[in-house]
Each structure stands twice: as C-alpha cells, then as structure tokens.
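All protein chains but one are shown at their positions in the complex.
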Amino acid sequence: MKKDVSKGFVNVVFIVLGMLTFLTMTVGPAAAKDKIRIGCAIALSGMNAVPARVSQVTEYKLWAEQTNAKGGVYVKKYGKKLAVELVFYDDNSNIETCTKMVEKLIVQEKVDLMLPPWGTAFNFAVAPLVSKYGYIMIGSTVSSAKWKELSVKAPYLFIILNQPQKQGKAVTELLQDVGVKSVAIVYVADLFGLEHSGVVAPLIGQTSIEIAMLKSYPLGADDLSPLIKRIMAKKVDAVLAYSYPDSTFLLTKQMIALNYSPNLLFFGVGQHYPDYRESFGSKTVEGIMGLGAWNPKVPASGARDFFNAYVKRWGKEPPRWGEASSFAACQIMEQAILKAGTLDQKKLRQVIASETFPTVIGQVKFVEGTNPNYPGDVGQWQSGEYEIVAPKIKRTAEPIYPKPKWPSRK
Amino acid sequence: MEGKHSPVNKLFFICFAWLVAATLPFYSPAYVLLSITSILMYVTLTVSWTIFCGPTGYISLATATFFGIGIYCAALLGSSLPAPAVVLCGGLAGLAFGVLVGLICLRLSGFYFAVFTFGLSELVRHSVLWWEHNVSGTVGRWVTGTSITQAFYSLLVIASLSILAAYLIRRSIYGMALKAIGESEEAAEHAGINVVVYRIAFFAISSFFMGMAGAAMAAKFTYIDPNSAFNPLISFTPVLMSLFGGIERDYGPILGAFILTFISEVLLSRFPYFYTLIYGIIFVVVILFMPRGLAGLLGSGHQHKFMDH
Amino acid sequence: MAFLEGVKVTKRFGGLAAILDLSFKIDQGGIIGLIGPNGAGKTTLLNLISGSLTPTTGEILFKGKRISGLRPHQICKKGIARTFQSVKLFGNITVSENILLGSVYGKPRGLSRTNHSTETSDLLKFLGLAGKRDVLAKDLNIVEQKFVELARALATKPDLLLLDELIAGLNPSETSLACDKIKEIKKKGITIFMVEHVMGVIMSLSDRVIVLNHGEKIADGTPEEISRDRKVIETYLGEDSEC
Partner (left out) sequence: MKLFLDIIISGLIQGAIYGLIAVGLNLQYGVARVLNVAHGEFVMVGAFATYIMYTVFGINPLLSVAFFSPVSLIAGFLIYKNLFQFIRTSSETAEMFEGNSMLASFGLLYVIQNLALIWWGTSTKAYSYLSFSVGFLGVAFEANRVAALFVGVAVMISFYLFLRYSILGKAIRAAAESPVSAQLSGIDVHRVLGICFGLGVMLACVAGGLVSMMKEITANMGFPYLVTALIVLVLGGLGNIVGSFLGGLIIGLVTAAVMYWQPELSLVASYLIFTIVLLIRPQGIFVRQTNGR
C-alpha cells in the first residue's frame, strides 16, 4: 500500500509537470509574415452560443473567406497581400473564461488583430484588457449607455452598433409621426431591457403620448399571456417590448393565439431574424417593428452583395440588424490596414478613429468611439423585407400604421 | 503509516512546488501565469467545496452564491480599499452568508440539500437582479482592475490557505466528526457532537474561501451584472471537479480542478466548435474506466486513519 | 434527589399519546429493565430521555437538573449515552475512529489526545474488538456492529447508559457474552436502563423492571414482583405472543 501511495503521488507530479510543459508550448508567429491572424474568443457553447453564432461567427467567417478569395489584404509594410486566418476560441458563455481566452489569444497566439466577444457585458469585460495590450476591437453586439464611462478605460474599443440614446429618440419620433396616442412598454429584466426602457420611457414621457404601462418580466419566462392580457386591458395603440429572441417569439405566438393585434407592435431582438419571418410567415409578421435595422436596400456599397453572399454561403438570409455591422467591422479593419500599410495597432487605431469607411452598413465615421450613423434605428417587416422606418431620413419604406391584423387561420 | 521517508519527501515536494509557484511571475510567460491563475481559482473553489461537502457527502450547489458575493464585494469596495482588504472583505461576506445559508439548510440532507442550495442560489441571483434594478437603479457595475501578477498572488495565497485548511480539517477530529454527521446526524448528535454548530461552521468556512476567490477574481470581470457574477454553472463546477479527481484523497479535488481546467482550456482553444462534445465524452470515459476518479486510478483504495497520526 | 426522574411526562404524535402522564424515579447504580408489548412507548421513552424527542408536557430531570428540552449532544455531555434499536454506526470510518469520536465528544474530562486513544484501545479490548480496530465499521457483521455501538456509547463516559434492544438478534452464546459485558459495565458504576424483548435476559439481569403499556406505567418492581403481577401477565397474554 505504501508503494501505491507514493507511486500515485509521483504520477500526479508527472501529470502536473506535463501540463505545465503543454501550457508553455507556444504556437508562435512564423518567421516570415504570410498571414494576418485574427483572434476571437466568443460563445460557441453555453447559453449565448446561438445568438453569438448568428450575429458574429457567420459574418466573420464569410468575410475571411471572401478576403482570402481575393488573395488577402495588402499590407504595405510587407509589400504583399496577406491571407487572413481567424482563430476562434470558445468562451463557453462565461465571462471569466472569456477574459482568459482573450488574453491567451493575445499573449500566446500572438494574434495580429482581435474581434470582440458576443454581448454587452462580455465586450465591457474584455475591452479594458485588449486596450491594455493595445489592440483595437470593434464591437458589433454592444448596446449600452455606459460605453462613455468605458471609453476612458478602453480607448481601443469602437462600437459600431447604434446605441440606446439614439434609438430611443428614433422610436419616440416614429411614435409621434404615425400618431400613436398611448403605449405600453414591457422589457426583459436584464442589462439590455433596463437600459433601453430606461432611455425610451422618459423620452416618450416628454411627449403627449400616454405611457399606460411600464413593466418588466424575467428572462426565461415560459408564459407571458398574463402580461399580454394586462396589456390588452389597457387598450393601447402601441406595444413596445424590449425583448430577447426567446420572449420575442413567445410574445408573438401568444399574441397571435389570443388574437391581440395592436396598431403598432415593436420588439427588441429576434424579430429581425429571417427565422422569425419564416416561423410565422411573411403575412403574419407584416407590420411588426423592431429595434435596429439593416437590409440590403440601404444606401451602402456592397450591401446587396453581402446579402447574396451570405445566403449563398450559409443557405439562409442574414438577420437584419447588427449582423451586417459585424461584417462591416471586418471591412473597417481591412481598410484600415490598407490605409495604414501596417498591422501596428496604434496606427490602425488612429486611422479608424479619424477616417471614414464605406461598408455594408454605409459610411462609418467613429465619433468618440461610436458610430453615430447607423443605417436604421427601427425596422418593420413589409412584404417579407425588414424595411427601415426610422429615423425618418433613412427610411427605405414608409411605415405601415396601423399594423395589419393577424391573418385569419383555420 | 506512509512509511518513514515518505512524509518528509512529500513535505519537501510541496515546499518546492510552492516555491516554484510563488516565483512564477518572475520567469514564466504571461499566459502560463494566466492559466495558472484560473486553475488556482478552480482549485480554491473545489478544495473549499470539499471542506464541508467532502466528508459529509452533502452536495452543496450554492458555490455560485458565495463566489458572486465575493465579486460584488470587490465591485462595491474595490475603489476604496486596498486589494488584500477587499479580498478579505469578500471572504467575510462569504462567511457571513455561509452562516446564513448553513442555518437555513439545517434540516436538509442528501438530495434535498443539493437542490435546495441550488434553488437558494437562484433566488439570490434573481433577488440581487431585482434589488439592483429597483433599489440601486442600475444593473451593471464596474470592478476596479488589477494586474495579472496581483490576481495570481492573491489566488495563490487563497488557494494555499484553502488547501491547508482542507488538509488540517480532514486530518483532524473535526473531519472525522463531519464524516460522522454525513453518515448519521442522529448518531453523531448522541455521540456528543454539536451537529448544528459543526454544519454551520464548516459550511461557512468553505464559503469564506469561495468569497475570497470571488473577490480576487472580480478584476477579471471588469463589468459585472447579477447574471454573470452568480453564473449557476459555477455551482456545478466544484462538484464535477472533485468527483472527477476523486474525493477520497486529499489531492483528488486539486487534481480534478487542475486537470479539468487544463483540459477545458485546451479544448476551448484547440477545438472551439467541439468543446462540450469532447468534454462530455471525456467525462463518460473517465466514469466508465475510473469509477473512483483520477485519484482512485493512481493509487489503491487507501483510507485516512486518524489514529495513526 | 433521584438520579433520573420523570415528572408527568407526556409525548403526543399528532393526537396520539405515545407516553401518557408517566412519572418514574431511578436511583444511581444497577440495571433497570424496561419492557412492554410492541407500541408501548419504550423507544419513545428512551428518545425522550436522550433528547431525540422533547416531551409535549412534563419534564425529565437528571441528577436533579432538568434535561428535557436540551439537545442530544448536550445531554450526552451531561453523562447519558445510548444505543439504537437499529444500529446507527458511522459506516465509512474505522471501528476505532467510531469509538474515538465518542471519547472526544462525550462527557468533557479534559483528556489529551493520547488519553483518548488509550481509552479507545481499552474499550476495544474490553469488548473483544481489538482485532477489528482498523476495519471500516460497515464491513462488520451485525453483532460486531452492536458491540461497536455499545463501545461508542461507553466511550462518552456516561453515568447512565440507555440500551435499546441490544440483545435482540443475538444467538445464545453472543447473548451470554453480552450479558456478561452488561454486568461488567454495571460494576463500573454505570447505571443501565435497558429496553429488551427477551424476557429471560431482562429478568436475570435487571435489579428492577418497569412495564409500559400504551404509554402508561402498569407495573414497577423487582423481576420477581413483575413476573407475579396480574396486570403484566394479562397484558402479555392478551396482546403479545412474543414471549
């Protein structure tokens, strides 16, 4: 027995030593620079895996494949086109793992560029870290008024998505424009819902529109019919639901079944998925609005091409909001490299902070680290396309108001 | 009984390993430090979990609560207190909450205890969310960052302390009393063991280390909300790691935490699309071929014998 | 002042009274047998004395001090130890560790670690378990387990030892061994209060026998008195065929 015990112990020592050796093994950059390695630690498993894959991974991959098909990105410093290589790490939807993986990408993989993780909290957690190492990062799934506090800690973070303040204003103007008299606001009790409702409610409060209801509901609710019935009782013109995909689908389903069709129905995230349109049918989703919008008709070079390429590559249409901006973020990095002629992050940052970039979401010029010129703040399904209806100047179609009633069913 | 030389050798090895670890920041590449820091965090969580749950066999699924409380402590105090004080406060908050949870769970054992602690930690998560929203008027909070080296040293100290505590408790009469409680609370009580005090005290001690780990790791989060700080998966991790490593040995949980964290890291980075698939298969294979966990494979079924020390 | 005294003790479960208005007095020293048909409330009475249960009304005094309402570990530290009808050992620790726990956590005597170990070894020898000291308790046979439980109870250095059917299930030779041990324990000055079904054993060992039926005391006296008691005979003949 004595022997076994000490033998076991020695085995343990060897295992630990072996692991340490493995940890110290580094892939290291090849001596001759022949490709640009881009790191991304993102939720490929865990509870954020679905949205992360839809909104970022597919777009990044598409961009990398397209770029490599062209022969890569020309970098002046090396005097040649370099292929791009995406290095994905899984963060298992865990912030602690995410920060670890990001740091590992930077210090062990020694990637040349970084792409952001999915979601506001993850981006915020990672931003100071990548800034510390002096890597630029363009977040396309960040939506929070708090970015201003962050920009001090994370000067290398750029946010390409539209932000709550602006979107709240666009929503309010739209409501006034179409002549909504009363509104019910419900929101998911989470960073996203709280921030957006916190912005939009006071804005609407300043207008003559009556807020008949302002309620939150928990993430992961299985039955929202009580909430819907309460809204029904208020007899409002418009329902604003700052929802996540799960509750967007659930609310839609239950509203259809209960035959409740307000004049204006607005959701947070998920209504912009083509899956949403296909699940319920174009006729049913006709007139449904949602936060944030992009479609192939926006006045941007390559928007239609991106749409077609996405369909060709993934066999389904791209969702119609931040997904295009994930692709645009890659385009911006590509152009910045072209302009700077180097992979030096400081120079890239300067270029990105000061120049204007034509992308699939239009001309992007960062102001204080955010993109004030997003193509759409509110979208609406019209005959199978997610048209931009707010802000007014960017409309790709006039808003339909009131929303058509649900089509009759057997 | 480990033989005449073995304990000395072991002690020597442990000192050596500790010295190597303590000087790591001076010569190791940054990413090793990073990985080790993360490993140390899971070692702390797992080892402190086994302080109470190992001998009693009660499976606590409230780890996320104490860890999260540590994180929130760091978020609230991080800017006003020096780092060691913050970590200590996190620990004390964990301790205080551990006493509370221990008190609430007193009448429960077995499966009911496991699910109850899990339900309780979900209740805490939702309550904090509600509180932050309705009372503090915010959801996210900033955490003051620290350097890798600082995080590494605080976790090294916390992990060492938790290992030491776990070792001493396990080898002492207290460990045996906890085992007795796990076997039969009634008989333990009639043998003169104050079951209430023991259950609460040792549950709180393990919470203390979890709280400290949370406070020390908070810097890694930068921006926290209740859902990320009280991530329910954290509650399952120590259970998996200690069972995986083998709960019958002192080093089983350490080994489990070390190896599973390491495997995760390799899989997350090398096979990002198949992380959980491979991870799951490893679990099943280990269970099928090493029913006693890794430690069970490495040595025979040795039992601790208090009388011989 | 009686050694152990029950004053109008009643214990109800829901509406049913398991013990009803029971008063008793026990003096130090000797063996007191507690008998009665199934469901008479014998184990309930032991549970009340050892603190597993609290009386609904009434009180129990030990050495003149009230112990009802105290928790079992407090009562143990005051010098009352017990065994269980169905053995409750700590199966996954060794025999000697089982006993050591009793020694350390029992009545406080300010002993050092070594003294506890010596005490444990003595008890192992006393009960003939010396060869099994390093065996896991769950690996013993049921008779050995009963003895370990007895040793654990003795290790707490009790003044009063409550035995709940120690003899039940033992074969004749084991029974006589157990009886010898009980006598030896008595010689050490420990008062023994034992519940037993095996009438012969009770009658031969006990200095005094208390008979319970439906939670009430129906007889109390020396074994000879009890065996002649009409009420007792009626109770046993009428309800129980066990003896």
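Here are some notes:
Just so it is clear, A, B and C label the chains in written order, and each chain counts residues from 1 on its own.
Following the convention adopted for this analysis, a contact is a pair of C-beta atoms (placed from the backbone, for glycine too) under 8 Å apart; a residue touches a chain by one contact, two chains touch by 3 or more.
The structure displayed is predicted, hence computed values, not measured ones.
Considering A:Y60, A:Y135 or A:Y217, the position touching the chain not shown turns out to be A:Y217 (whole complex). Although one chain is not displayed, its contacts with chain B can still be listed: residues 57, 104, 107-108, 111-112, 115-116, 118-120, 122-123, 126-127, 130, 133, 186, 232, 236, 239-240, 243-244, 247, 273-277, 279-284, 286-288, 291-292.
Chain A residues in contact with the hidden partner, per the touch definition given at the top, are 44-47, 49-50, 53-54, 58, 186, 189, 215-218, 220-227, 229-230, 245-246, 249-250, 252-254, 256-259, 270, 273, 275-276, 279-281, 284, 314, 316, 409.
Everything below uses one rule, namely that only the chains that are shown with their structure count from here on.
Least step count on the touch graph, chain A to chain C: 2.
Of the two chain pairs considered here, A-B and B-C, the higher C-beta contact count falls to A-B.
In this assembly, A is the chain whose CA centroid lies farthest from the centroid of chain C. Distance from the chain A centre to the chain C centre is 72 Å, each centre being the mean of its Cα atoms. Averaged Cα coordinates give chain A a centre that lies 34 Å from the centre of chain B. Averaged C-alpha coordinates give centres for chain B and chain C that are 42 Å from one another. In chain A, no residue touches at least two other chains. By the touch criterion given at the top, residues 173, 176-177, 179-180, 183-184, 186-196, 303, 305-307 of chain B touch chain C in their complex.
Chain B meets chain A in the complex at residues 1-3, 6, 9-10, 13, 28-32, 34-36, 38, 41, 126, 129-130, 133, 139-140, 142, 145, 148, 217, 220-225, 227-228, 231, 233, 251, 255, 258-259, 262, 264-269, 272-273, 275-276, 295, 298-300, 302. Those residues of chain C that touch chain B in the complex are listed here as 50-52, 71-73, 76-77, 81-82, 84, 88-94, 96-98, 100-102, 104-107, 117, 120, 133-134, 136, 152-153, 156.
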